[in-house]
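Left out: one protein chain. Kept in place: all the others.
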């Protein structure tokens, strides 16, 4: 057990999985000797050799396309996309191929692979080093989509993703890479995919969130508490497949719901959470289902602190929802 | 005025726009001498010459990438993607480039282009000739997304899209290409983007739909009428930017809402419509907001008639919503 | 080897002096028989489509020697990532045409459970003939990854990937050749240059001197052969497979051939293919060319030919009968294989679908209970 950053937890998860299973390998742009631009794959090349952790040419299509072939043929590739913003050249391989291979081959060919990618704002990255594209992938049956928000979950969910028989998109909140720390067991362990995490129990308003928004919501909840509002915080963490039962339970519990994410609002992930509730337990709702999200614009650089939901914006929504 | 198919209306819209403005040109795979695999561009090469309607190499990335360059430099390209299922190799050019060019250049460079593409099921096309990917694009600020359901709208919306200063994804319901006919003026006209169309007024349940689902909903409404339920049908037709006011008005009108689309449910377009309502007018809702959609699976071939929402499935939802 | 000169083996009179295919008489006849079987299967599919019994097919006429020549050069335990114009490959390696016919009908016995369009085969047995995808070019780069896996485990197997002239413009081609070159992956790329990509002729597909020359951009050795000359295809492919197996990396083979029909049963090529081209290539039919070689070397008699032809046709007809009799896939097959395990939301959607089918009285619903 050690108190480590989320970044280190990712690195340890990879290391543990590679030690455990010789078919696991890591690759992508600059993941080899350099250790990745965020150092998530640091020291893996020196420990496991160039055959198991290595650089690729500058082609996300090639990275994911070859990873699919490896996965079909007995390996467990963990492919890195340097920034989630650069995943789109591989979109076809992900949505047309990885997600549909098992289905279209009647289960003859499968793609047990993981795509790791840092996502989200907070580093003054402008349009192309800040995006949160989870909704694009969550609309794609056949994929799993996971976003951890703590070091413990990062390691446990990553190992679970690598062991999973299906393709998993593992999105890492880069804003939390070095800003959160937590206790993480030294040995390998898994956190079940498709279970949500209750961050904090509360009675007045339920807030659904994930990734880098979790600490923001925690701050907002602390402020709300000062105003006498008790917030129930849920970290969804596996976005697809979602623990729908769990979401409905938590929504019913307070009858008041706020959903928070960084991505643009329109057709964002929050819309699905809202629609699920409105479709199944609307009769429990005592207030409008609010969304606090990035704006429906590209991601701006200088003004990113206005673009990203902060505790103040979340607090507003909690207060309005509680007071409705 | 002539009574023509939706396919012919598209062809006429292109012809009219090309006659009107020499900077309009059409290109894509097989759109030249062959006239496109559905014949939407039939006779345009012979009428306007090979410089204005022509074939390209087999690269959607190249088609959209070059179209962006053309649009930035004074042309009005109308690029065809042969099936919407094959748009994904161009996803990066669409979401990273076309959608963000105006923003990132502070308005110095703009991309007035149209991407036409047939979408949807009903032709036994299996996984890759049947998809409805609108939600992927509607989550992308900077794009407009349009889906006509009548010959009149097809021509008018297409001409409006071509004249629009921003990139427009124009999705054509291939199931309706030859199965619907309607009166279409001979001359050029436009239908405003971002306005919905009231298909049929009704008092009990509002059904939001678009594209090939509109006739299905009409059939379901006729069956519902027999059971004494009055259905209010709304064709959204411009999905982004959406006429949100209009949606809320129609939702309030009946207090009961059903949303219908072919695409998978999870994070589908219907979730946004539902969330909008739950966020703004939930207090008017007298029943759960139901979605009738394709299943959260890839698109199957032999069993597509079970996969696609039909009037029976829509009727179920209307009845349940009315009876709630 | 040259990237622009066209390499042939069988001469006009059927002789192939100096070339030894390294095959027994039985193996040569198996090649020949596979060509016949491929054509019989192909013709039958077109007939079935014309009469409305299946929805779609992709003519293979003219391309048969490219497929079968390629197939003859690799082992059963190698993996093949096919184009959709490769009926001959599976058939050569023992795939039962009846199993392919189940796919054409999309029935319950189809290995893809009726999910894919016709001609989108998938087999793991008797060979790995990887599930065909409609999006062009995606499989080429997957083949490189699968080849890397062989290499990483120290197995001496190779991956074969086959695609059209249009396929060279795809992203998958670019990534595949690039990665394969850098990784020295054991993979062989076969470009079926059949003159057209649907209606797009070669000169609108690329300005390069040939398709083979594209290998140079990636440091991948390339060769250009007569794709209607089965020995030329075999010779090049045997050499490429040997290179790959020896750890010397990938090869690109351009097989120059011609699509003797429409792109698919939905296409009318008379709108864009000059008649003279069909006439020219009709004289270069790949089966005729091989037949001439076999007659010349006395490996084949007229009688044997007639016998084989009949056998193949009957085999195909038997397959049609079985495929017609097989029922549609069960309704539950919409929901399975999305994931290894059925998630809750799909279970609920499946239950709903079964309930509805039952109320509609649909045959597919079985007893109306979602069985999973």
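By written order: A, B and C. Residues from 1 in each chain.
We adopt the following convention: contacts are C-beta pairs under 8 Å (C-beta built on N, C-alpha and C of every residue); 3 or more make two chains touch, one makes a residue touch a chain.
Every value quoted in this text rests on a predicted model; they were computed, and no experiment measured them.
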Checklist outcome for this item: Neighbours of the unshown chain, displayed set only, are A, B, C
Item to check | Selected residue (touches chain absent from view) among C:169, C:228, C:265 or C:336 | outcome: C:169
Checklist outcome for this item: Of A:86, A:103, A:119 or A:210, the residue that touches the missing chain is A:86
Checklist outcome for this item: Of the candidates C:217, C:318 or C:340, the residue in contact with the absent chain is C:217
Checklist outcome for this item: The one of B:29, B:42, B:61 or B:172 in touch with the missing chain is B:61
Checklist entry - Which residue numbers on chain B touch the omitted chain? => result 25, 51, 56-57, 59, 61-62, 65-75, 77, 89, 92-93, 96-97, 100-110, 141-142, 144, 165-166, 194, 241-242, 244-245
Item to check | Footprint left on chain C by the chain that the document does not show | outcome: 169, 171, 173-175, 178, 181-182, 184, 203-209, 213-214, 216-220, 249
Item to check | Touching residues on chain A - with respect to the absent chain | outcome: 29-30, 32-34, 37, 55-59, 61-62, 85-86, 88-89, 124-129, 265-266, 295-298, 300-303, 306-307, 312-313, 316
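Everything below uses one rule, namely that only the chains that are shown with their structure count from here on.
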Checklist entry - Measuring centre to centre, with centres taken as mean CA positions, what chain is farthest from chain C? => result A
Checklist outcome for this item: Whole-angstrom distance, CA centroid of chain A to CA centroid of chain C, is 39
Next on the checklist: Distance between chain A and chain B based on Cα centroids, please, to the nearest Å.
Outcome noted: 30
Item to check | Separation of mean Cα positions, chain C and chain B [Å, integer] | outcome: 35
Checklist entry - In chain A, what residues contact two or more other chains? => result 89, 92, 96, 100, 103-104, 141-142, 242
Item to check | Per-residue overlap in chain C, given as positions that touch at least 2 other chains | outcome: 115-116, 120, 133, 135, 171, 338, 345
